[in-house]
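Missing here is one protein chain; the remaining ones are kept as they sit in the complex.
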Amino acid sequence: MKLLHEDRLFPADDATRKVARQLYKQIKGLPLVSPHGHTQAAWFAKNGPFPDPATLFVQPDHYVYRMLYSQGISLDDLEIGAPVIKDPRKVWRIFAENYYLFRGTPTRLWLDYAFEELFGLHERLSAKNADHYYDTISEKLQTPEFLPRALYERFNLEVLATTDPPLDSLSDHKAIRDSGWKARILPTFRPDSVVDPDFDGFRANVVKLGELTGEDTESWAGYLRALEKTRARFKELGCTATDHGHPSARTADLSKEDAAKLYAAILKGDASAEQRELFRAQMLTEMAGMSVRDGLVMQIHPGAFRNHNRQVYQKYGRDTGADIPTPTDYVNALRPLLDRYGNEAGFTLILFTLDESAYSRELAPLAGHYPCLRLGPPWWFYDSPEGMRRFRETTTETAGFYNTVGFNDDTRAFLSIPARHDVARRMDCAYLAKLVTEHRLDEDEACEVAHDLAYNLVRRAYKL
Amino acid sequence: MKLLHEDRLFPADDATRKVARQLYKQIKGLPLVSPHGHTQAAWFAKNGPFPDPATLFVQPDHYVYRMLYSQGISLDDLEIGAPVIKDPRKVWRIFAENYYLFRGTPTRLWLDYAFEELFGLHERLSAKNADHYYDTISEKLQTPEFLPRALYERFNLEVLATTDPPLDSLSDHKAIRDSGWKARILPTFRPDSVVDPDFDGFRANVVKLGELTGEDTESWAGYLRALEKTRARFKELGCTATDHGHPSARTADLSKEDAAKLYAAILKGDASAEQRELFRAQMLTEMAGMSVRDGLVMQIHPGAFRNHNRQVYQKYGRDTGADIPTPTDYVNALRPLLDRYGNEAGFTLILFTLDESAYSRELAPLAGHYPCLRLGPPWWFYDSPEGMRRFRETTTETAGFYNTVGFNDDTRAFLSIPARHDVARRMDCAYLAKLVTEHRLDEDEACEVAHDLAYNLVRRAYKL
Partner (left out) sequence: MKLLHEDRLFPADDATRKVARQLYKQIKGLPLVSPHGHTQAAWFAKNGPFPDPATLFVQPDHYVYRMLYSQGISLDDLEIGAPVIKDPRKVWRIFAENYYLFRGTPTRLWLDYAFEELFGLHERLSAKNADHYYDTISEKLQTPEFLPRALYERFNLEVLATTDPPLDSLSDHKAIRDSGWKARILPTFRPDSVVDPDFDGFRANVVKLGELTGEDTESWAGYLRALEKTRARFKELGCTATDHGHPSARTADLSKEDAAKLYAAILKGDASAEQRELFRAQMLTEMAGMSVRDGLVMQIHPGAFRNHNRQVYQKYGRDTGADIPTPTDYVNALRPLLDRYGNEAGFTLILFTLDESAYSRELAPLAGHYPCLRLGPPWWFYDSPEGMRRFRETTTETAGFYNTVGFNDDTRAFLSIPARHDVARRMDCAYLAKLVTEHRLDEDEACEVAHDLAYNLVRRAYKL
């Protein structure tokens, strides 16, 4: 018995499957480029072993425990939010017993991949073999082959970007560089904590930003300079991109005076909800301007209603699986920014969405026109076979392949990285194979596109 | 010639079709569980014959006559709205002549099923054979095999829920129970007529509710008690669920004082449109609270713009085919209710939609997190092969299979029930077969899921 079939995710009809196989064979070995994600530089700086199966697979992954929670399993029993899991075997057993809940989900796909490819487990996880799984994984995690750096190399990673707040010293990134290890682990500048007035601790963060940069962040000009200096500090450590996780894609282009007044109101702490949203909007345009000047690629990840479940948020904190997408406007929202910088040579703005109805209606038409715009790959709930298929079906005809940027694994789950890239590569080959068998694309071109989607476009878009 | 092919609705490629057949073979004989619909308890209480083909197939089914009307056929010629059809043969002939209009629609699928499986008709309905159809059906309807109870048994129904207003005496349900017939025909508590201020006769209904329950429905507390008592009365007759058909999914959680004031304004009759909407919103949360206490499963069917065609409404009344879906928000709308009851153990809230863009964006993420939430099957215009396929494709990857609740036929057309369940079972098998041939699910698991989708999940979700 095998968990993974070599033809998985390829269309069932013989003709298309044959083409998909051919295409995949030629790209499956390409290095992985991971330009956006949430792994921790500390893992690679310290290079210590991952603790245990529950801490590795269950606790950090909201995809996993949100499903368990949705079926009535208590977050306390899963020790979510605990600094250290006290009874990891118990947590693992709960997970194993309920593994059937993940049928048909992408989580199942990458877990099976990790179990089989990394840990040599070939029988489907269940209550019955939970302990065998636990022991096998635990044991391997203590071996040198499973240390973070060894895995980075085994995964054939060429670049791995982390996501970092402006107040981070980036000491782990420095430590990696200073260690002489030849991997490319790069920071990404994610300033939400100092540009979103609704972020926990925003006011204190702004003060700290001033201290770290030696700028007077109580003034609008000083605040902007502090951000510019921090971007420069990130760039020195290899950063090529920024990322912005706002509730909406709204942008604004206020006069300098109005922006300064708005900033003062924000700092005073009595700004209205509309003013706070306007400030975030203005900051996206400021960030775009800085990108035009310093060359950092800009990413916007909008549209999540964060911490929707108030009780879960109060008890377990942020990022506990209760972030829910909302309808997201791009056409009106982005116009102020695009009016200002949309035709700038060398500026790249990568757009993501949690509202897939925007793909064919707004995002592909925008990216198929503006020189600065590129479409990020399917994100979050859409980082899945069907999501990837619909992404190609709804964007390619308008924006083509070359206004897209390859794959982002966007994960906290380091061990899922090869599996996620593998899914993306297979789904792109499946889509291309369909174009070939339907005679909408020649096979030699499909092969070139497959290489571009797997490797070239991401390097070009992120300037890697 | 045959109207139905044994492989209908299965994917065309050999490999997938073979798996679909295998899966379907194992579940096609499972009993039908119909937890939500609009058949009439009176049919089973009285057990008299259905009158004639036009009254059975054309007059009560807005899916049928809306299509005819859309092509310029007069509702008068179809005798829509007439208490008794005067010339059923004429109506039937119009329908037969225009049967080609239903090509590619689910209505055609279930009509052909009923014609062939129940009435032994094997030639496609047309102007040519309209009279032969009419005579054959008329004749059979007079036989004992076609009485409602005989059909219930022949259909292998295990449970059939009706939908009933709070002012209904449920005498038909009582009569069925008292008759000693062993079928499970259960009422569903649908309080729209006493909780929606825009419902025709709302004010009088509230008064009548007070009389029926002996409560003072002029006071907020008495009104709530009257609703609780009515729910209890429904429960005594086997009711396990409530249903709520609101224009939106909006909920509210007012203080007791504010709710009482709002109720007073509503009763006075001078509440604004916004106040009336707020009242409906508050009532959903009140109903959720009652469900937490009495265990009735809650269903919300939101998003229809009722009686869109004013002229048709004025002449022919409610439910005449001019209800049109609107964009429906869930994320913001449901938050007050979920804040209050979303994490309650034992509470079940089943969500339906007429806006399928919400499936992947809002509904699957919500149901994939909140323990109380389940996704109802594709509803109304989506109760169709493509609708069912898109439902699975857009929800499974985020919410899995186990946050869904099997099939609802939701029909007034009793004779369509086996056909509708058959379509749902076939489409689920087709979807599962695709997962199997694409190696995203093992065949033994697919088989288990097929059983769950056809039989187990609905019983569990509706506590049947």
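Chains: A and B, in written order; residue numbering restarts at 1 for each.
Going forward, a residue touches a chain if its C-beta (ideal position, glycine included) is under 8 Å from a C-beta of that chain, and two chains touch if they have at least 3 such contacts.
Since we're looking at a predicted model, the values are computed, not measured.
Among A:362, A:409 or A:422, the one in contact with the hidden chain is A:362.
Across the entire complex, the residue among A:209, A:441 or A:464 in touch with the chain not shown is A:441. Checked against the full complex, the one of B:50, B:69 or B:431 touching the unshown chain is B:69. For the chain missing from the display, the contacting residue among B:8, B:93, B:225 or B:412 is B:8, taking the whole complex into account.
Although one chain is hidden here, its contacts on chain B can still be listed: residues 4-5, 7-13, 66-67, 69-72, 100-106, 109, 124, 305, 308-312, 321-327, 354-357, 381-382, 384-387.
Of the residues in chain A, those that touch the hidden partner chain are 11, 13, 15-16, 327, 329, 331-332, 335, 338-339, 342-343, 345, 357, 360-362, 364-371, 373, 393-394, 396-403, 434-435, 437-442, 445, 448-449.
Criterion: only the chains that are shown with their structure count from here on.
Centre-to-centre separation between chain A and chain B, using Cα means, comes to 40 Å.
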